[in-house]
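One protein chain omitted, others in place.
Note that the chains take the letters A and B in the order they are written out, and that residue 1 is the start of every chain.
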Amino acid sequence: MTAKKRISLIAASSILVGSLVACAPQSAQPEATEDIALTLSTWSYSNEFADWWDDVIGKFEKANPTITVEIQQTAFADYGSTITTQAVAGSEPDIIHVPTPITTLPAWAKAGFLAPLDDYLKTTDVPKLWPAAQSAMEWNGTSYGVLLVDYGYNLFYNEALLTEAGVGVPTTPEELVAAAKAVTDLPGDEFGFAITDDNTVNFVRDALVFTTGMKADWVKDGDWNFSDPDVVAALDVWRELGKKYSPIGTNFAAKREAFLAGNSAMMIEGPFYYATVQGTADPALVDSLKIATTPFEVSPGDVSHGLALSADLDENTRAAAEKFLDFVTSTESLTTYSKLITSPTARPGTAQSLLESPDTAPIVEAHEASKLIIDPSNEGLRSDYAKFAEVTGAALHSLLQSDAPSREILVNLDRALDDAGLKP
Amino acid sequence: MTTSDTLTRVRGLHTGDRGPRAPRKRAPRRSRITAAAYIAPSMIAVGGSLVFALVLLVGMSLRDVSLGRLSAIFAAPLTLTNYVEVLGDPATWRSFLVSLIYTVGSTLLPFIGGLMIALLLNQRMPGQRLLRTLALVPWAVPSVTATVAFVWMMQPTYGVWNYLLRSVGLIDTDVNWFGDPNLALLAVIIPTSWKAIPFFTLMLLAGLQSLSREQYEAAEVDGAGRLARFRWITLPGLAPFILVALLFSAMHSFREFDFIYASTQGGPDGATETAAVRIYNQAFESFDLGNAATLGIVTFVLVAVLVALLFRRLNKGSLEGFL
């Protein structure tokens, strides 16, 4: 390209963009009496989730007659890219629902899309009451949102199948493997276990549940530590379950479906799936589909989702949005959430209703003891999560598909992560 | 002259082959303005959006900002960092290679299928209209649904595909279609091909209908067999249609994203990461929009050069007059 052409191109593009930015809708001028319409983006607006949003928004609007909240729903698969596109163009929603914030939030925070919320949070009881998982909403020492839900993983089991195989609900990794083997050995096509085995960025989580559960640290002194004997031992358990006692090539949907249809006797999954099991399983099966705490010393946990605010809100909109955050994180709203979705929430004490039934009590127990499988303080990992997931995912796939010794694969993984320029 | 007079004349003339290219008189000034006015709407729509997209993407590719507001991106100093990074990354070149294999595979397979169906549908048979309609249906299936359906059908343990293969004894152990790095690329080519067959059927059926029956009759008199007639009459006559269909289908496959992303996300270990999928992964999984834009521009330039070269060669042939 000649210099002249390049200059004209650059000129053209800057004019173009300049005019675009000028054209972008400006936020309304602050006027105290004016009605405020808030937009809220979410991917989860079906069934119980829709009921919850409708309930919360309905009550909020009633309590604040000058504010309306409009939901902007995007399909889960397109959510991240859609919000990113809107934010780049400067027109993201006022309130942004953040999925798996531990890995999604850093990019949006770094790009300046999200408003720092430390001053707001100081006015709330979040710093005092919220679990350590709230730090997933932080980046570089600044808070960019409020965590709504974190959870502990649960062991989902099919009581009838376990009984048929003559084993009880496992409480240790050894028992878990033995139970999985016993069910797989039964005549018939049933498997003892089900894992996630796909290429998504969340695949690694399925295995990291085992390392956290078995107290193995794959990060040590700011360096990768997958070759640690404890980590190798923990991933060996996962490997044995996945390789010998599970259906293969199961993405998250196929894994859950295998359990739901009675094809797999056990799986480790977030508690939010329990409501689906109860609601959609075959009536002949549903009574034997139960949950327990995971058979580990430590209860592995994860963050689910939180709310953040756009960085570009004017004073009044911001005030209204903060009011909405107050309302959503209130005991009342989150108690309703816990009831409707059968899930714990970030606010302590909101999941009391789940304790009333022995069927759902393990949800609360797992949550209260939970330790995050990815520590939010691993900022290098969080900011380059896709790369980390790709490199680690490749090693985990070879654990499932090859016969090489686990230790060898994991030693190579440590090296591959270093070679990729990744630091925890 | 009344319209119906003209129509009668047109009808008579329309079937006549006018040979390669009618000599054109250089249009007078007035006609040129008319022509420009006629072309303007489509050029504004197609060219306008293309230029806008290119300007935006080139602008982004020249800034070392991974993600930010447009205003912030365009305020950053110009740099070629992204280009150095993208061109120096082996993953870029691997994605071009994957794109190439994927594009060739998912163009040739449906071509063969489409040709077979077109040849069959060109013969008279009962329920022809229904069969012709049905043969087009895969085209109309929304990608979202087709994708989910295929991912389930090809699920290794519970999919009907492996079940059928097991039943007829072709496999003993379940094939992990999307998980095996050696098979994943083939696995994503299959559904793409399935969806592209109708396009070839339509284009080639159209081509077959345009072949003159006199040639076939003459060949038959000369004692040419079915195969010879196909080789010496059908194929040469179809060639221009085949080229156009191949080109458009290849360009479509090259841009294909939905199916690969939903089934393998570009994995395992990059085995199915075509340029289109890599661009998405860079932009929305790694959140490096600058890198994604650069990769897009590089891809665009490569394909543009390839298409331009191809067209110089083809210019005398089927697409003459279009360019």
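In this section, a residue touches a chain if its C-beta (ideal position, glycine included) is under 8 Å from a C-beta of that chain, and two chains touch if they have at least 3 such contacts.
Basically, contacts and distances are computed from a predicted model.
**Student:** According to UniProt, what is the chain that's been left out of this complex called? Choose from "NADH-quinone oxidoreductase subunit F", "Response regulatory domain-containing protein", "Carbohydrate ABC transporter permease" or "Succinate dehydrogenase hydrophobic membrane anchor subunit".
**Tutor:** "Carbohydrate ABC transporter permease"
**Student:** In the whole complex, not just what's shown, which of B:72, B:91, B:108 or B:153 touches the removed chain?
**Tutor:** Result: among the candidates, B:153 touches the missing chain.
**Student:** In the whole complex, what residues of chain B lie against the chain that is missing from view?
**Tutor:** Its contact residues with the unshown chain are 1, 3-4, 6-7, 9-11, 13-18, 20, 22, 24-27, 31-32, 34-36, 38-39, 41-43, 45-50, 52-54, 56-57, 70, 113, 116-117, 120-126, 129-146, 148-150, 152-153, 155, 157-160, 163, 191, 194, 197, 202-203, 205-210, 213, 216, 220, 240-241, 244, 248, 251-252, 254-255, 257-258, 275-276, 279-280, 283-284, 289, 292-293, 296, 299-300, 303-304, 307-308, 311, 318-319, 321-323.
**Student:** Go through chain A and note every residue touching the omitted chain.
**Tutor:** 19-20, 23-25, 43-47, 70-78, 81-82, 85-86, 88-89, 91, 99, 189, 253-254, 256-257, 260-263, 272-273, 276, 280, 282
As a working rule, only the chains that are shown with their structure count from here on.
**Student:** In angstrom, rounded to a whole number, how far apart do the mean CA points of chain A and chain B lie?
**Tutor:** The computed centroid separation for chain A versus chain B comes out at 37 Å.
**Student:** Where on chain A does chain B make contact in their complex?
**Tutor:** Residues 9-10, 12-14, 16-18, 20-21, 77, 80-81, 84, 87-90, 107-108, 110-113, 197-201, 247-251, 254, 257-258, 263, 384, 386-387, 390, 393-394, 397, 401.
**Student:** Going by the contact rule at the top, pick out the chain B residues touching chain A in the complex.
**Tutor:** 52, 55-56, 58-59, 62, 66-74, 78, 151-152, 155-158, 174, 176-180, 262, 264-270, 280-281, 283-287, 289
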